[in-house]
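A single protein chain has been removed from this complex, and every other one stays in its place.
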Amino acid sequence: MRKRAKINDMTIRVVLFLLILTVFAIIEPAVLSATNVCSMINDSIFNGIAALGMMTVMITGAFDLSSMSISMLSAFLTLKFYNIIGYEGDFITMFLIAGTFGALIAMINGFISQKFSLSGFVVSIGTNLIFGSVFFIFLRSSYIKTDAMPQTLLKVRTTAILSLQSSGGTAANLNIGIVVLVLTAAALWLFLNKTQLGRGIYALGGDKVAVERVGYDPMTITLIAYAVFGACVAIAGIYFYSNAGTFEPGMIADKGSDVIASAIFGGCNMKEGKGSVGGILAGVAIITVIKSNLILLGVPVYYVTFTVGAMILLGVLFSTLSEQRLQRNRGR
Amino acid sequence: MSEYFLEIRGVSKSFQAVRALDQVDLRVKPGESKCLAGENGCGKSTLIKIISGVYTPDCGEIVIKGKSYTSLTPTQSIAAGIQVIYQDFSLFPNLTVAENIAMEYNLFHKKRTVSKKRDRELAKRVVDEIGVPLDLDAEVKSLSVGEKQVVAICRALLLEAELIIMDEPTTALTAKEVAALYKIIEGLKARGIALIFVSHKLDEVLKVAESLCILRDGKNVIDGPKEDFDKAKISYYMTGRDVVFTPFQPKELGETIFQAEGLRLAGTFSDISFSLRRGEVLGITGLLGSGRTELAEAIFGLRPLDGGKLTLFGEELHLKGGDSAVNAGIGYLPEDRLTQGLFLNVEIERNISAGIIRKFSQNPLGIIDKAGLHREVAAQVEALQIKLGDLQDPVSSLSGGNQQRVVLAKWLAIGPKVLLLNCPTVGVDVGSKQNIHETIKTLAGEGIGMIVISDDLPEILSVCSRVLVMNKGRFTGEYGACDLDEETLQGMLAKA
Amino acid sequence: MKKMLSLALALCMILAMVSCGQKDDTPNDPNAGQPSQGTQDQDQNKPQKKLTVATVVKAIGSNWFDSMDWEGTKWAEENGADHHYIGPTSMDSAAQLQCLEDAIALQPDVLTVVPIAADACDALLAQARSQGTKVVTHEGTGLTNIDFNVDAFSNEGFGINFADKCNELIGADATYACVVGTLTTPAHMAWSKAFFAHANANYPNMTCANDLDGGEIVPLEGGANSDTSYTMAKQFLQAHPELDVFYVCSSSCVAGVCRAIEELGLGESVKVLAVGTASGQKTYYESGTIVYGAMWYPGAAQYACYEVGKRLIEGKTISTGDDLGFEGYHSITVDGTNIYGNAWLDITLDNLAEMCEVL
Partner (left out) sequence: MKRVLGNKQNRKTISLLLITVVLAVIIGSFNPDKFFTAQNFQSMTRQLAEIGIYALAMFVIVVSGGLNLSIVAVANLAAICGGSVMQGLILGDVIVSPLARLLVGLLVAVVIGVLSGVLNGYFVAGLGLTAVLVTSATSQLFQGLALVITKGNAIVGAPEAISALGTHNLLGIPYLLLLALGCYIVAEFVFEKTAFGAQCRLLGANATANQYSGNSNYKTLMKSYMLSGFFSAIGGIVSYSRMCALRSDYGNSLTSTAMLVVLMGGAWVVAGGGKVMNIFISLFCIQIISSGLTLSGTSNFTRNTIWGALLIAILLAATPAIQQRLSRLKGLARRRAPNKGNAA
């Protein structure tokens, strides 16, 4: 009976994703061309990694608004670190260093909210302001030119793990970033489902009092959850800034709403400590397919924002109503 | 090696000014099932927390299998074979049954990785031992209260517990589930596991315990074998005064106040008909899943009826949820006090006035007549003698009994014509329970239509004048309270 | 309710009294009858009083606008003035308005503004001028309550230049598409409209791939960062395979559009005419995706603005041919309240290294 329930939550999201994709493909067949598919996957990399991190914290019942400041700050510290040691960076250490910075920064949120029993959401509003600006008070300029960026990092955007010539003469390049997304998702899935600490995160989300009685230390679990959140968001951040080729603090600010939408769309439920890696990937797929095809479909420039808002609303309506219908005919 | 598994000698504990335990002794032999009884606030939960290592005692010693400790940590307590099943079971609703059972075992044995297969095997072994069918893959959220209890017991057994402490195990259970629990307890005793059974429900105490230790205000009152106790004596020791239950005889029966004909809610209950007359207290009882709570919520308008008619003083009622029931004068004391009945961290005054805000703000701007509201609240508090410090204190600072009186005050404030009470004395000490029963009877006398829905059979028998038995969504019988006793009523519950 | 009313009024009274008490009677003459507590500019021997100058940019934290801080400080040292560099952390006009109001409260002698939404600042600038501040804006086309607006070049000229470059480098029958930061950024819209009008007039078989709304071009919106312009450009390229060139007016969008072109392997067939810092788009010049770019050094415009302000205070008039003392502004052209320098810097592959030094 549980097997059926698990699949059902996922099937609703996959059905919604396929529904939107087929409707788009009917209107504009180019949506399913190799180029566009690779392009959509590339667009989903940042959202995917960040949403995975957001989910880990949401499972413990906390909602964090400072994700973009943490990702920006970790990227900045990583780039400065490379400049100081004069190393041009590489595809492995860039993510490890950024992830560590992100984990350390995010753990501050976790510590304050757990130690003083404040809601994570409330703390994140304060720390979002601090993380986003504390380092730039003293710097003459918070901008890093392309020349000053570690050169190998700049190659991230042109490195494709799969490139083929699509029909319309446009190339289809699958960016190496997808490997990072897949590895992060796999690692997080293993951690959350296969390790005792990972189950502790679900336990903390299930019942804050019982988790201590069973033998977990709530502070450790909270710090680990925030560390995973910080690491994921930081990895997404360094990936974003390597693609951008330059560093400006304000660049990443408005990407936060998509990450939150993907997490909630992916079936993340703070009250019941629910959330799964599969659900998140489906949520990210839905948000990306909505946001990355409208111009291709010829939606006039003025109507894009309106259409995105309308589709997210209808999508949420669809998944909630079908979930409620499932709940009812399962007799619960 | 002393013949006792656990000995508590002269343990005291106080929090700031309050002295919770004063030189308490307790002895449990392996395989013995002892009941620790006492009113709410007598210190029994503090004593459990000391045994399970959550609190450290101010003085005295804890001797486990001859080894003496001045204080225990949770891990030491578990290592010594002590397991506690709390009243809320402390399970994880979002995780599966197998995982809930195996989690503490894995943590205790410092397991790093998790394998679903291993968890299922561990869980299966214990569940088969207990002999209660459980779906190991179901999420605990979807289980009934009885099933959750079994999961908690299995978790304790998995850690080879030699002493299991159960805190108020039967409060939320139905009669059938309580019977199943007793069978399990027999099984545990047979395997030499000691049992401490904390309860304030007299009938449970007599049925299960071999010996009894009663506490009052943090001190030992009496400790001895079950044989030399009966119900009256136990309540005397617990409350320090004589508590007598007499069946309720309404003085005179007035005209019909409330009429229900052919009520139907798809998949829950159908053709429910009854009438309520002035002065009587109608009791509705039935097992969990008999639809009694759904019926109450339907009458209160929270669940739209699929069929049937409700008439109050002759006029037909059309309930469309929200405030329509309250406007018509129907009050409902919900089953779960902490989440449905009260606003926990909100002041007592605002809790009591939650139902009558509209009544005291009839002017166009909706301005609340604060003085009038305050007078009404004070009157209710006075009428129900609610013991409280200041009306502005949060309601969470009150004892269980007083909290229930606050919810009752909330409903009496709306001047109800009909009052539905769903398990009115759950988690309430004997003294307050007695007091609430008296209040129900006096209210009935004053002409308010009283319907008590409960599965606490002694309560039904002592408060109600007429009893309707409900099973699987149907009324299976109507009886006068005086020609009924507990055993016959118990039998009828299970009958289809 | 009474409690609330009394508290609120008390609060306002305290602040009002405190501030009025300190205020000297004529706000725009900062040092007449200076209250007793000594301030550092007490020495009367300097011929004219120490100027306070302030600049409000679209957002702080990017090289483009920080250069206005560098040149502003340099000008202030040369002219013995206090320079204030003010701006929001995120490019949002509400945040900029708040910075602008604070800047006006500084009662500066010269105020420079680079408006996110020009008409949003118009009302406030009227107040600034009423208190005697000289308002000299940059990228402020469409503003009325200003003394002067200084631009490195005339917007039409800039747009027309790009149309000519498009014809020269891509071909007379090129299919082009314009990309702006947001549809509400006046300078970008002016350049796109000039490009469109000039192309229609002089290069008839050049076709515009953008939507048209009543004969007017509706450029693509690249958003404030390179990621949104990247996703937008990828889709537009697939929807319009016939496209030959993007004219990208917003410096923050150029990187995104170029990345999209290179990722779709269209580096040979689709080119970019870029506006923006050379250093920010260096790799795309080297890869040949950007065939021609132009920029101006905002720091120079800042220097010119302060210089114009100072001359206005000294009662001088500004006329065509004046020299504002900074490279590109040695002989300006004045057209109404608009001042154009010829501080337009072309960027091509060969002068790339030198341009990267500038910005």
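Each chain carries a letter (A, B and C) given by its place in the written order, and its residues are counted from 1.
The rule is short, and it goes like this: a contact is a pair of C-beta atoms (placed from the backbone, for glycine too) under 8 Å apart; a residue touches a chain by one contact, two chains touch by 3 or more.
If you're wondering where the values come from, they're calculated on a predicted model, not measured in any experiment.
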Visible chains in contact with the missing one: A, B, C
Options A:104, A:118 or A:297, residue touching the unrepresented chain: A:118
Option touching the unshown chain, where B:122, B:180 or B:302 are the choices: B:302
Interface residues of chain B (partner: the chain not displayed): 300, 302, 321-323, 325-326, 331-332, 334, 339-346, 350, 353-355, 357-358, 360-361, 365-368, 410, 414
Residues from chain C at the interface with the omitted partner, ascending: 1, 3-5, 7-8, 11-12, 14-16, 18-23, 27, 30, 34-35, 37, 39, 60-61, 84-90, 92-95, 97-99, 101-107, 117, 119-124, 126-127, 131, 182-184, 189, 213, 218
Positions on chain A contacted by the hidden chain, ascending: 63, 112, 115-119, 121-123, 125-130, 132-134, 136-137, 142, 254, 257, 260-261, 264-265, 301-310, 312-313, 316-317, 320-321
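We take it that only the chains that are shown with their structure count from here on.
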Chain closest to the assembly centre - both centres taken as Cα means: A
A-B or A-C - the one linked by more C-beta pairs in contact: A-C
Chain whose Cα centroid lies at the greatest distance from that of chain A: B
Averaged-CA centre spacing for the pair chain C and chain B, given as whole angstrom: 70
Averaged-CA centre spacing for the pair chain C and chain A, given as whole angstrom: 34
Between chain B and chain A, distance of the C-alpha-averaged centres to the nearest whole Å: 44
Partner chain C, residues of chain A touching it in the complex: 28, 30, 33, 35-36, 39, 42-43, 46, 132-133, 136, 140-143, 145-147, 154, 157-158, 160, 163, 165, 168-171, 173, 175, 240, 243-246, 248-255, 291-296, 298, 300-302, 304
Chain C to chain A touching residues, read off their complex: 59-63, 66, 89-91, 183, 211, 218-221, 223-227, 230-232, 234-239, 241, 252, 255-256, 259, 262-266, 269, 279-283, 356
Chain A contact footprint on chain B (complex, rising order): 74-75, 78, 84, 86, 88, 90-96, 99, 103-104, 106-108, 111-115, 135, 137-139, 141-142
